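Here the complex is missing one protein chain, while the rest keep their positions.
Now for chain A:
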Amino acid sequence: MSGQTVPADFTEHMLDLDEDEDLEVFSKNTSLADESPMPNSPSSMVNQYRLEEDEEEQQQDASAKDIFITVDNPESHVTAIETFILYRVVTKTTRSEFDSSEYEVRRRYQDFLWLRGRLEENHPTLIVPPLPEKFVMKGMVERFNDDFIETRRKALHRFLNKISEHPILSFSQHFKVFLTAQELSSHKKQGPGFLSRMGETVKAMANSVRGVRTRPEEFTQMQEYTEDFSNKICSVDKVTQRIIKEQREYLDELRQYTPTYTQWAESEEDLAEPLKGVASCVERCSKETEEHIHHLSEVLLPALHEYVLCAETVKAVMRRRDNIQADYEAKNEALASRKVDQEALQEEVDGLADRVEQANNALKGDWSRWQDNMRTDLKSAFICTAEKNVEYYEKCLAVWESFLLSQRPEPEEQRDMEDAA
């Protein structure tokens, strides 16, 4: 159990790489900089692998990116026992710890789950990006429905990219294996796995009963903030889902207008032209509404939902930090009471004390990074949505204005009409 939390694979990589002044871009985490230099590649190599990206790609400082990952090409894979989707994961990198500069592997959702699990295990107080959910409860969405797969694919893509942008997680051995190994199953069997995690959970429960006596104030504040934030972001997510639902129902009804106006036009003579005009206007507005709904559900909602999941992750991170501290406190108390094995126990307690400090530092560093990301991501999602709304109304406005223009006679014509009267 000891040594698990100090990422051994992490330090392995530290030996090869130089410190670089670009360090600041990745993290404001000065505590980590003291311990071990951050890996980075010379900025000269940067622009070689620039991929065109869709809207989810974070606006990263271009000079720092040395690894590019895409998740695409979902394919159904059928075996005797089950059917599942395999996604293609393509990695292009200039990092020296990678033997090649380009990799292509096939991964299924379970593999992503495995990766995340290992990352969380190795870095219990880092905020690991969330994965899209296993199931979609509401609406009974069929698992292999195209929209579902596409949404999931985008989220998986985002997941890997977020990891690659993380100053510590990016260099995880498991991450490298995930991106490069053709066969993942052999790697999956290594490591503690299920049983030890069980042990962890039991311990965690015991500790939570015990409680944390001296949790530092800043972590208490973090915890409270996280609770509140979680509530709020869940509400925003729910409101957005509701808006999408209402918009869909509105669109359904709106679509009834066109055939009705068209039908009416068929009975009319002089009135037929303006009626058809209105029918056409409504149809175009319907298309705009459809596009707007698409934006909401493909851009805004996933962005919000990611942070709903993030909030849960942060809560778990808080709990784990508390457990680490509780572990230490328990052993510390034991040390005070026991007279035998003092030396061995002392060593253990010291180890645990280190562990607490590392955990706290890791969390503090990651916390501000997470906050910044949250602000950036959500701000951009909201701005984008506001822009889309403005665009929507502008397009509809143009539609109706052109209709109006077609109905009003020219000013000159109007004067003639008045004279003739």
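Convention: a contact is a pair of C-beta atoms (placed from the backbone, for glycine too) under 8 Å apart; a residue touches a chain by one contact, two chains touch by 3 or more; residues count from 1.
We take it that contacts and distances are computed from a predicted model.
The unshown chain of the complex is recorded in UniProt as "Sorting nexin-4-like", chosen from "Auxin-responsive protein", "SLX1 homolog B, structure-specific endonuclease subunit", "Sorting nexin-4-like" or "Vacuolar ATP synthase subunit E". Screening A:Cys281, A:Leu301 or A:Ala326 against the full complex identifies A:Cys281 as the residue touching the chain left out.
Here one chain is not drawn; of A:Ala181, A:Leu254, A:Ala316 or A:Ala353, the residue touching it is A:Leu254.
Summarising the interface, chain A meets the missing chain with residues 225, 228-229, 232-233, 235-236, 239, 242-243, 246-247, 249-250, 252-254, 256-257, 260-261, 263-264, 267-268, 270-271, 274-275, 277-278, 281, 285, 375, 378-379, 382-383, 386-387, 389-390, 392-394, 396-397, 400-401, 403-404, 407-408, 421.
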